[in-house]
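What follows is a single structure, written as structure tokens, with notes after it.
Moving on, here comes chain A:
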Amino acid sequence: MEPSDAQTLAGARETRPTWPAPLPASDDTRPLYDRIQDVIALYPERKSAVVPALRLAQDEYGWLSEQAFDAVADATGFTPAFCKSVASFYDMFRLTPTGRYEICVCTNVSCALVGAAGTMRAFERELGIHPGETSEDGLFTLKTVECYGGCGWGPVVSVNERYHEPLPAEQVPELVARLRADAEPDA
Partner candidate 1 sequence: MATVETDTVTLSINDREVTVPKGMSLVEAAAEAGIEVPVFCYEPRLGAAVGACRMCLVEIEGIPKLQTACTTPVTDGMVVHSHSDRAREGQDAVLEFLLINHPLDCPICDKGGECPLQDLTFRYGPGSTRMTLPKRTHTKPVPISPLIKLDRERCILCYRCTRFSEDVSGDLQLVTEHRGANSIITTFEGRPYDGEFSGNVTELCPVGALTSISYRFRGRPWEIQNIPTVCGECPIGCNTYATIREGQVARVLSRNNPAVDDGWLCDRGRYTFPSLESEQRITTPLIRGGRGLEPVDGSTALDHIADRLRAAVERFGPGSVAIIASGDQTSEEAHLWARIQEQALGGGPIVCGPEGGAGWGELAAHSATIADLDDADLIVVAGATDLVHRAPILELRIRRAVDRGARVVTIGAGATRLDTLHAAEHVSAAPGTTHAALLAASQGVALKGLSDRSVILWNGRMSAPVATVLAHVAHASGCRVLPTPLAANELGCQAAGLGTHTPAEALEAVEQGRVKAVVLLGADPVGGWPGGDRWRGLMERAFFALQVSPFQTGSSGWATTIVPSPMPLEKEGTMTNIEGRVQRLRAAVPPPPGVLDGIVLAAELGRRLGLDMPDQPPAVFADMAGSRAAFAGLTWAGIGERGVRPEPASGSGQAPPAPHVAEGEPEGTIVVGYRQLMSGPTVEGAPALHFQRRSGIEISHDDAQQIGVATGDRVEVSFAGASLTGAALVQRRLRRGVVRLATAVPYVGPGELRAAPEETADA
Partner candidate 2 sequence: MSPVTDNLKGFSVTFRHLFRKPVTQQFPEYKRPVYPRFRGRHRLHRHENGLEKCVGCSLCAAACPADCIRVVAAENTPEERYSPGERYARIYEINMSRCIFCGYCELACPFDAITLGHDYELAEMSRDALVYTKQMLLEPGPEARRTPVAPVDPYDIPAQEDGPA
């Protein structure tokens, strides 16, 4: 999606070129184990490689399943328990399968002061689900997250790791409708 597309999308203002930056080995088709070894080589300590290794596993499996943790543990030499301990600390790791669109609403102080609660309620109304749930059609997962660092443009919402900021409550129906329409042709 081009930045210009993003601007037309529910009035969201894209402030960064592309985020997250594509992982260097995104077109790498080698086994996950080997790709994680490459990442480990980048760091002086193996422990530092756990987070990037988890990202690779999340891309591979879609979410961090028991199997994914076992794979990361095998490749990094830590235990699956340790890997899950790290992953569960961060909001960017998915510990449950998610819908096609993962909508994350920042509810930290700066966003809360400019109406994050209203945005969240608008999403709940539009999608019929609560934070942490996935809609029945499998399209949407709603989550709350901690600060995205976009405090000047609150309330910050991300859809599949793409920021929409600010996204006040009244723009939510439009965004949801747009996302539903985008999903139509595949459905």
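How were these candidates chosen? In short, all candidates are chains of the complex that A comes from, given by their letters.
Following the convention adopted for this analysis, a contact is a pair of C-beta atoms (placed from the backbone, for glycine too) under 8 Å apart; a residue touches a chain by one contact, two chains touch by 3 or more; residues count from 1.
All of these numbers come straight from a predicted model, not from anything done at the bench.
**Student:** Quick one: in this complex, who touches chain A among 1 or 2?
**Tutor:** Of all the numbered candidates, the touching one is 1.
**Student:** Using the touch definition from the top, list the residues of chain A that touch candidate 1 in their complex.
**Tutor:** 45-46, 66, 69, 77-82, 84-85, 88-89
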